[in-house]
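With one protein chain withheld, the remaining protein chains of the complex are depicted in position.
Now for chain A:
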Amino acid sequence: MMQFMLLFSRQGKLRLQKWYVPLSDKEKKKITRELVQTVLARKPKMCSFLEWRDLKIVYKRYASLYFCCAIEDQDNELITLEIIHRYVELLDKYFGSVCELDIIFNFEKAYFILDEFLLGGEVQETSKKNVLKAIEQADLLQEPRHEYFNVPVY
């Protein structure tokens, strides 16, 4: 299973953190700091996998964002790369040519999309269409606020 997923910028600022294992806040911060440092230190041509503690880290850089997943020993690294790619595609389809700013300003949407794709560290839906459909329906259920006009805004 995937133990956690982190999204961070090239400057090391965290944009999204999804933890599938129970850890204290302090530990999470420590892990995040260490990992961000390690991944940012890698050169561009290096391979996307590294061993860190007893986990395998799979990371990929899309524009200015690093997508970093921690998987367990028996998991398949190459399919994790596909998982990351699928998530990026979903974000792209939802936001329309997604960029980092979209994720910053609509972070809760990014979480919702991730929650429709992965559950408990495992893939729950392999069809892009179904995931996007579910998000749309949930968005429709959001009670409209008269002071907001655009979707998706809080």
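Worth pointing out:
We adopt the following convention: a contact is a pair of C-beta atoms (placed from the backbone, for glycine too) under 8 Å apart; a residue touches a chain by one contact, two chains touch by 3 or more; residues count from 1.
We adopt the following convention: contacts and distances are computed from a predicted model.
When the unshown chain is looked up in UniProt, the name that turns up among "Propionyl-CoA carboxylase beta chain, mitochondrial", "AP-1 complex subunit gamma", "COQ6 monooxygenase" or "Protein MAK16 homolog" is "AP-1 complex subunit gamma". Checked against the full complex, the one of A:11, A:24 or A:97 touching the unshown chain is A:24. Summarising the interface, chain A meets the missing chain with residues 13-20, 22-24, 29, 43, 45-51, 74, 76-79, 81-83, 85-86, 104-105, 107-108, 111-112, 115, 119-120, 122-130, 134, 137-138, 141-143, 153-154.
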